[in-house]
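My questions will all concern the structure given below.
All protein chains of the complex are present and in place, except for one that has been dropped.
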Amino acid sequence: MTPVSYSVNTMPKPLVLHPDRLFTADPGTRAIARRLHQSVQSLPIISPHGHTDPQWFASNANFGDPTDLLLTPDHYVFRMLYSRGIPMESLGVRPRPRGAGFESGWRDAGAEPRTAWRLFAANYHLFRGTPSRLWLDWVFAEVFGLQVCLESATADHYYDQIAAALHTPAFKPRALFERFRIEVLATTESPLDPLRHHQAISASGWHGRIISTFRPDPVVDPAFEGFVDNLSALSDLTGEDCLSYRGYLAALRQRRAFFAAHGATATDHGHPTAATADLTEREAEQLFGVVARGTAGEQDAELFRAHMLTVMAGMSLDDGLVMQIHPGSFRNHNPLVFERFGRDKGADIPTATDYVTALRPLLNRYGNKTALTIILFTLDETAYARELAPLAGHYPCLKLGPPWWFHDSPQGMRRFRQRVTETAGFYNTAGFNDDTRAFLSIPARHDVARRMDCGYLAQLVAEHRLEEWEAAELAVELAYSLAKRSYKL
Amino acid sequence: MTPVSYSVNTMPKPLVLHPDRLFTADPGTRAIARRLHQSVQSLPIISPHGHTDPQWFASNANFGDPTDLLLTPDHYVFRMLYSRGIPMESLGVRPRPRGAGFESGWRDAGAEPRTAWRLFAANYHLFRGTPSRLWLDWVFAEVFGLQVCLESATADHYYDQIAAALHTPAFKPRALFERFRIEVLATTESPLDPLRHHQAISASGWHGRIISTFRPDPVVDPAFEGFVDNLSALSDLTGEDCLSYRGYLAALRQRRAFFAAHGATATDHGHPTAATADLTEREAEQLFGVVARGTAGEQDAELFRAHMLTVMAGMSLDDGLVMQIHPGSFRNHNPLVFERFGRDKGADIPTATDYVTALRPLLNRYGNKTALTIILFTLDETAYARELAPLAGHYPCLKLGPPWWFHDSPQGMRRFRQRVTETAGFYNTAGFNDDTRAFLSIPARHDVARRMDCGYLAQLVAEHRLEEWEAAELAVELAYSLAKRSYKL
Partner (left out) sequence: MTPVSYSVNTMPKPLVLHPDRLFTADPGTRAIARRLHQSVQSLPIISPHGHTDPQWFASNANFGDPTDLLLTPDHYVFRMLYSRGIPMESLGVRPRPRGAGFESGWRDAGAEPRTAWRLFAANYHLFRGTPSRLWLDWVFAEVFGLQVCLESATADHYYDQIAAALHTPAFKPRALFERFRIEVLATTESPLDPLRHHQAISASGWHGRIISTFRPDPVVDPAFEGFVDNLSALSDLTGEDCLSYRGYLAALRQRRAFFAAHGATATDHGHPTAATADLTEREAEQLFGVVARGTAGEQDAELFRAHMLTVMAGMSLDDGLVMQIHPGSFRNHNPLVFERFGRDKGADIPTATDYVTALRPLLNRYGNKTALTIILFTLDETAYARELAPLAGHYPCLKLGPPWWFHDSPQGMRRFRQRVTETAGFYNTAGFNDDTRAFLSIPARHDVARRMDCGYLAQLVAEHRLEEWEAAELAVELAYSLAKRSYKL
């Protein structure tokens, strides 16, 4: 055969979101996937777990410049650039303590936003094959109407077109929320958060449903920065004496009720492991004494976190909040990056995670309660078929959350369905979470999830494991209903 | 594109077993798979490992009602329903100690069989995407001739049609055995079992080959319920003094010979881990003293089980019984369910399992013996490519058993071949096991396995890694010959 020679074309390449993207290539399977997807693509978005900033919707101010909006807050993006030797400062990532705000401060670090954007554009090829590429291209094409690919030659065109759009009313947060057809969006806050932005949103009369999620790590994890101070703050906030175990529990209950009153339907727990424990009252009081004095060793901290998961499950039984457990991330693996830039800078690395032994104390206590919903997540895919699907396929209280973080990707989603479905079925899963800080990527992420789920269902239909009418029912469940029901939305 | 709208059809849906089910959708690959499958679909069934009740074939009595036959004994089925909040009692699962019999006792628990069946039918959608759905649909369509899908609207129709069939001679156990073209069926018994049903089958003159498997866990695992009593019973049964190590070993040898005389060709070992040990005679005697007194701690128990695997391998070298090791299940994870309903109620959860270090003492002693066959199973799929295939691809005594339990599913089978074949080849695998208590599902399970294996071979052919004539040879090996040879049947 004669060698194929691909000619080098220096013209801007068209940016195309193909209507069949992410569907299996086999034409028969693709046709089924296309039909299923057409039946769910316009469903509203349920976003029951994420990390967007409620202030955006409270103030409804225009977003900043393109770099500010799309590059510097997205650790998926700048970690990849950093991994290929590009300093984070040159991308506009702010060293701390130069201000914690989203909108300001980073220019002190040196990189002009346009310069940072050009660097990003010149290295956009690094994202080939990654979900960030899919999400970004969707945002470029669908949100901003860009029609050529991002590369050095088009960097300024992109920058200008996005910057111009961001100054218009149509690109204010609430307008985008409505354009994206988001039915409900959950943010995530510390128990110490007064939820002022959520209150402001309610008070504004805007109909957008932005709810909080109760994330107690800062007052439950003795290894969290400022844990002891956080207990003081919790005392101040609640009027309870949070240096006594009893007062501490009362304060937690009070804050849960406060969150629930502001729309929260769920809690979230991001522990290093899935360990649970079920201490006696006396043991728990004693251990709390140690951790509240700030004298907890690593084992004390682990045991306290473990015990508190069981306590939280008990509180969920009382107040109905759905419990989410997100274990297995080794946070801040890179101390240099942590010292210079702080948390959430792409340096959190998954670890092997046991669930079978770890969850047993909690499950022994509450596992058979049908009124309790615990949604499990993992960064360790080996647990899908081995541990999580068998657990969720037995215990009434358990459901499985969607592929998380590094696994929130086409192949990650495919592996999840392939390894979970045969043991746990579809109805023990909890729908999709976009779990993002990148507001504009929310529809892109749901688009990927809906396409991958329809593709998976199409394969089952094509292989005659499922009738198409069943797949159509399931497509709606996976795209919309399961999340809504699982999170009581 | 206009949204596709699937109309809701409340008419009964036809139940169809598509002739191409489970084959890859690509038409070229499917055509190869179809040809390969047609060449093996009529081969007799070799069922070398399972848990059916030999009494069925001894008495040849008609089975009970549909619930009794298909729902309450199948933990794959009721665990899924339980996981979605349906009480086991309402499905007819009997709380203990209400009698151990298959045919009676459960009605005491409250649920009428027809009521339980209706509940099952109303929730049949929970099984979408699971192998239970495939097996059950096969049984419904092929065994009972049902032509509509199971759902609430058809629950009574199903119940009546199945119940009627079960009263006829054609649905007696022996008739079904013959209809299913089973060449040999292995059951599994404790060393304390007198094998009366197997003797009765032989004595009856019926030609069906039902053999036992020697499963010594009750007298080898110090953590087994009633272990010390079991040693007494073993003494009584054999005339050996099973409180001395020497007598104990002699008794085990005697029982192995007894099983072999009743057709057994294999032993089976279901330990929590794959740990093996090779103690000196003195160490072993001393340890046996501890366990025989019922004073074994957890470590003693683990070490004793570990040592006994090596002892059993030595006995297998002497008497030729094939050794099966099934490690890695955390049994009875849910104490509430265990207390109320007993063992095997869907609450056994797989755990991460090491083989490399664990098996070394046994392999150091016997690993190079070509006269020994040890068939390894796993519930931890991560071991397939990393540990099991390299071990089986080196040690003469080792073969790999088929995907087990939760992994006995289309995707589980595909992963097994994909991860094992490239290192261990096909000839270090041991064919298919249905491993079931659900007699009627045996052909369904072999059907799934044959289809998935033919599909895998078809892919190798389509990708020009294998010629079709080779794939045809292999299809027969995987469907029939490997199991027959590996288990010396």
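Each chain gets a letter, A and B, in the order it is written, and its residues are counted from 1.
We adopt the following convention: contacts are C-beta pairs under 8 Å (C-beta built on N, C-alpha and C of every residue); 3 or more make two chains touch, one makes a residue touch a chain.
What you are looking at is a predicted structure, and each value in this text was computed from that prediction instead of being measured.
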Query raised in the report: Which residue numbers on chain B touch the omitted chain?
Result: 19, 24, 26, 28-29, 35-36, 38-39, 41-42, 352, 354, 356-357, 360, 363-364, 367-368, 370, 382, 385-387, 389-396, 398, 418-419, 421-428, 459-460, 462-470, 472-474
Report summary line: Those residues of chain A that touch the unshown chain are 1-6, 9, 13, 16, 18, 20-27, 79-80, 82-85, 125-131, 133-134, 149, 330, 333-337, 346-352, 379-382, 406-407, 409-412
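Everything below uses one rule, namely that only the chains that are shown with their structure count from here on.
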Requested in this report: Working from the CA atoms, figure out how many degrees chain A turns to land on chain B, in steps of 5.
Outcome: 120
Query raised in the report: Could you state the distance in Å from the CA-based centre of chain A to that of chain B?
Result: 40
